Every structure is written in structure tokens, then in C-alpha cells.
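A single protein chain has been removed from this complex, and every other one stays in its place.
Entry: chain A
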Amino acid sequence: MADPATAPPAVAEATGIGKRFGATVALRDAGISVAPGESHALVGRNGAGKSTLVGILTGLQQPDTGTLRFSGEPAPSVGDTDAWRSRVACVYQRSTVIGDLSVAENLFLNRQSPGALRPIRWTALRRRASELLGEYGVDIDPAARARDLTVEQRQFVEIARALSFGARFIILDEPTARLDARGIARLFDKLRDLQRQGVAFLFISHHLQEVYDLCTTVTVYRDARHIVTAPVADLDHDALVEAMTGESAAAPAAGAAPATGRATAATGAPLLDVTGLTLRDAYADVSLEVRAGEVVGLAGATASGNVRLAETLAGLHRADTGRIAVAGREVRASGVPAALAAGVGLVPEDRHHQGLVGSRSVAENATLTVTDQLGPYGTVLPSRTREFAERMIKDLDIRTPGAGTPVSALSGGNQQKVVVARALATDPHVLVAVRPTNGVDVRSKEFLLGRIRKVADDGRAALVVSDELDDLRACDRIVAMFHGRVVAEFGRGWRDEDLVAAMEGVAARPAQERDTEQGEEQEG
């Protein structure tokens, strides 16, 4: 990078930032400084204040104390959105896609035409949109309504929009949480490209490996405070986790599969039995068995159909053919109530769209599926709701000021824990968890996976639907899907490469593979 003679001022510099929400202190005398062209990672546990800092750096929220400078100049005034836009672009943690508008319009919202009084040229706009999306290798019809997109496509719309402003400083708040491995690879290609052009990044992620892959400097926040800023090379994984948690990372190291020593696991009765299940355009002829005491991973990338299969089990779609049996009883009726009654609990893929009622309290959200247990004759007793919720909050280590706080006031990772809490609340025979640790910090991740293990240990069954190796490592057995079909099955002791290859549909087949006459190329 061609530095001028004098060291250039930081593209963004925040000092002494304080911010409180009612009684909650979200940031306390925190700061950050991002040099031009630098890729700066910001890590910290759930609720550490990362997204709050993002809100302040992008002008959405005003800090109570502290100052903000962009390239040495003071930050623009609050209402001056154009000025903010030219200094910083952002992929927010919460979805900012508007479902009723087309993809093209979402991409160019509020800049569809060069001037406020100049008419929008729709054909040109759609063409620009497909060009822009083409850079990411995603083929989305720019005229499609955004609500019809998949979770991953929506995330790419957000990313493409933020990166297309031409800002020299871009913030990405957990951009990879909703992408699969291939999507992440595409995103990183694009980011490296921009890095070479001297664009500076502030990158937030709970996947520490991504921090090492992409960033040069890392800042750690803990409990609303700035803890350390250092070159990533100086902090290894354990040191980073220690800075985040404030305690030594030695005990439960990542990677080691939880040794549960249950060779007898697979001898339990089958709790979930799926035979020949087919849903057009999603998956075909899937058979699967999960026994009591077992945690089974259903691995697969976004287009593999594994998420849709999980949603079918939970009653959100109706399969075209095949049968589902839970605890030996066939589930005939479709629909969520039938699935709930049969004993299937779901952690949905997208917490904002399918998971939470943002304005309602943590307690209400966590107990939404079990209102029938909260009082006699269809009543819901507030005391029992609160008690129930408080147990969940303690159980899952949800960081919230109280059970009555609205969910929208929680940090992203803690909202995810509420969603998991709700699925657990029904005490399901079969817990179907789609990416259960989505957006959850390293420590809480171990914790949540431990909680899922406990479901199995209590004699029930869990199906973890994910493409995250960390999630899958916690499973006893893994069924890999590609392109709507089961392509491989792994027992314990699989190698990362084999599983990744299976999820990508690459032919390196492991010994345990069960279907021999698979032909992925045949379907349309």
C-alpha cells in the first residue's frame, strides 16, 4: 500500500464511547481505531456491545459520551444521512431487506435514480442489479420479490448493497452467520479484492478462524469495555478466547469432540423414523433414523435441502411422498401443531422471520410453544410464565436484564438462545435444530451444544441440521446431503475433508457410505 509521507489519519476512530439503554450499559468508555486499508476484527461474547458500536459508527444511534472521527474529521450530524453513507457502509446483523420490494430495488434503495426528481429507469436498474449480484456468483432474478428469497440469498443482497456504495470503510456485522461454506468463500474472494483496492474493514464474527483468515488486527470487547487491540498474529486462538471470556481457555478446547463414552447410544428405540420422504424441488427419497440417546447431524450446504427437510419434520411443509414417524407413531396430519403434538421441537433457520416476536418479552417468546402448560383451562398465569422463563434464562445463560425485557432489546446471540429455549421448552421427543449456534459466541456455543447433548442423554433424540463443523462435531453420527439426496453417512472419527467433500458433492466417498448407485448429475 502506497502510504503518503505522513501517516494518514484513521478512517474511523471512536474514543471514550459510552452508551446505555435504560439500566443496561452497552458500552463503557470504549474505543476503536481503524487505519486506512486495514482489516480490523472486532470480537467479543454475546452482548459485549459490538453491534451497539456498529450502530454508533454508522450514525443510527447516538453515543451518550465520546467522540467519533472519520479520516480526521468530526462525524456528520445525525440527520445528514448522505454524509454518513459516503463515509461508511454496513452489513447489519439484523436483516434490512424489505420483503415487498424487488431485489433490484432493495439493492439500490434510496439511490434508484441519480436525483430526487429524476425518474427511475427500471430496466437499467434491474440490469445493474444482476451485474452486481453476478459479481458474487449468485443468480437471483432482480425482479423477484425479496420475501421469496432464501435466507442466504437475502444475506447476499445485504452484502452486495453495502459493498456497492464505494465507501472506503465497510463494516460487516456477522456477515457469515447466514452463509454456507461456498457462500463464505465467495464473500471472502470479494473482500480480498476490495482489500487490495485499499478498502478498510471492520469485521465482526464469532468464527475465530475467519478472523485469522481475513484480518490483520483484532480488537476484543468484554462486558461493554475495550480489552485489547493487537495484530492477529500476536494472539493465538486460546489467547483470544481468554481475552473474550476473561478466563483461561484451557478447559474445553475446541476441536475435541465431547467424549461421552456412549458406545451403547444407538441401541435405544428409534424416536424419529423417516422413510422415502420427498418434497419436489427440495429433496428426494430421504430415509433417516434417529434413536433415543442419539445426536445425529444432518449436514449439507444451503441448496442441499437439509433445512427444508428439517422444516418438513416440524410441520412447516407437507412432503409429497414418504412417511414420518415420531416415537413409533406415524405423523399423518401436517402442520406445526401436529408436529408439536407428536413431539418435534424446532429451532428455525432465521430467528427474525420464523423465530421471534420482537416487541414481546423474553418470557413470552420462550414460552410461546408451551402456553398450555402455564395454567389450568387455557389460562396463562404470568407467575408461571415468569418462573418458566427464568429457569430457561439461567439454563441457557441468556444475558438479559430480566424476563420481561422485549426480545428486540437483546443482542443477536442472546436472541438465538431464546429461540433455542423455546424449542427445548416443549420437552420434545425429537429436537430438530437448524444451525442452533448461529451467531452465538464460542463459549456459549459449547454450552448450547452441551444442552443438546443433554436432550439425548435424557433419553430423547436430537437432529442437528447444519453445515458448521463445530456443530457437527458434537454429533454421534452424521448424514450428509447434497442436492436433495443423502450421499454419505459418517460414524465418529470422520475427517473434516471428507465431510466437507461430501457436502460439496465432490466424489471422495468415505468407507461408511451407504448408497452406491447415487447419481447427482441426473436431476434437473
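One rule holds in what follows: contacts are C-beta pairs under 8 Å (C-beta built on N, C-alpha and C of every residue); 3 or more make two chains touch, one makes a residue touch a chain; residues count from 1.
In this section, contacts and distances are computed from a predicted model.
Trainee: Assuming one chain is omitted from the figure, identify its UniProt name from "4Fe-4S ferredoxin", "Cobalt ECF transporter T component CbiQ", "Autoinducer 2 import system permease protein LsrD" or "Carbon monoxide dehydrogenase".
Mentor: Hidden chain identified via UniProt as "Autoinducer 2 import system permease protein LsrD".
Trainee: For the chain left out of this view, which of A:35, A:68, A:282 or A:434 touches it?
Mentor: In the complete complex, the chain left out is touched by residue A:282.
Trainee: Among A:120, A:338 or A:357, which one is in touch with the chain left out?
Mentor: That would be A:120, which touches the missing chain.
Trainee: Tell me which residue among A:294, A:441 or A:467 touches the hidden chain in the full complex.
Mentor: A:467
Trainee: From the listed residues A:99, A:166, A:246 or A:276, report the one that touches the chain absent from this view.
Mentor: Counting the whole complex, the residue in contact with the absent chain is A:99.
Trainee: With the missing chain put back, one of A:112, A:164, A:287 or A:354 would touch it. Which one?
Mentor: Considering all chains, including the one not shown, the answer is A:112.
Trainee: Contact with the hidden chain only, please: which chain A residues?
Mentor: Those residues of chain A that touch the unshown chain are 58, 60, 79, 81-82, 84-85, 90, 92, 94-102, 105, 109-113, 116-117, 119-120, 137-139, 141, 143-145, 148-150, 153, 176, 180-185, 188, 207-210, 213, 281-282, 301-305, 308, 467-470, 482-483, 496-497, 500-501, 504-506, 520-521.
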